[in-house]
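Quick one: this structure, given as structure tokens, is what I'll be asking you about.
Missing here: one protein chain of the complex. Every other protein chain is in place.
And now, subunit A:
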Amino acid sequence: MKTQLKFTPKKVLSALGYVTILMVVSVMFNPVYGQANKTSSPEISQKERTIKGVIKNEEGPLESASITLKGSNVGTTTNSKGEFVFPKALKTDDVLLITFLGYDTVEVKIKDDTTFINQMMSEDLIEFVGALNTNKPYKSKRPN
């Protein structure tokens, strides 16, 4: 016996519904969309993540170095092992300032794949001198 396909209006509607869902799903998981994401990356770069790191000098870990988000007062300092966990989740293109008195300040830009910062600090080679001012009146040396 031959089966005959009958297109009742109800069946047509439900088929259309499935097609619509399928289309929406295929758009959502479209691999092309994912690739576009990788190059222009508005989604991933905005994804905030926790940044950790370690700060050292030529002798080893640097304790009490400060790490601050540029243009803000959000920051932290390193522990005795030179380690830190930045208190605020960061996104790509954020800039961290790493400072330690007597060392050159370092700016680290957060890249797409940055999660850990390993930073060596170099000493600012300054020579310390000092002349004090005084309000003691000048006195000529006179032969007695």
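Points to keep in mind about this one:
We adopt the following convention: a residue touches a chain if its C-beta (ideal position, glycine included) is under 8 Å from a C-beta of that chain, and two chains touch if they have at least 3 such contacts; residues count from 1.
Going forward, contacts and distances are computed from a predicted model.
For the chain that is left out, the UniProt protein name among "Phosphocarrier protein HPr", "Branched-chain amino acid ABC transporter permease", "Transglutaminase-like domain-containing protein" or "Sarcosine oxidase subunit delta" is "Transglutaminase-like domain-containing protein". Mapped onto subunit A, contacts with the missing chain fall at residues 64, 66, 68, 70, 72-73, 75, 77, 97, 99, 101-102, 105, 123-140, 142.
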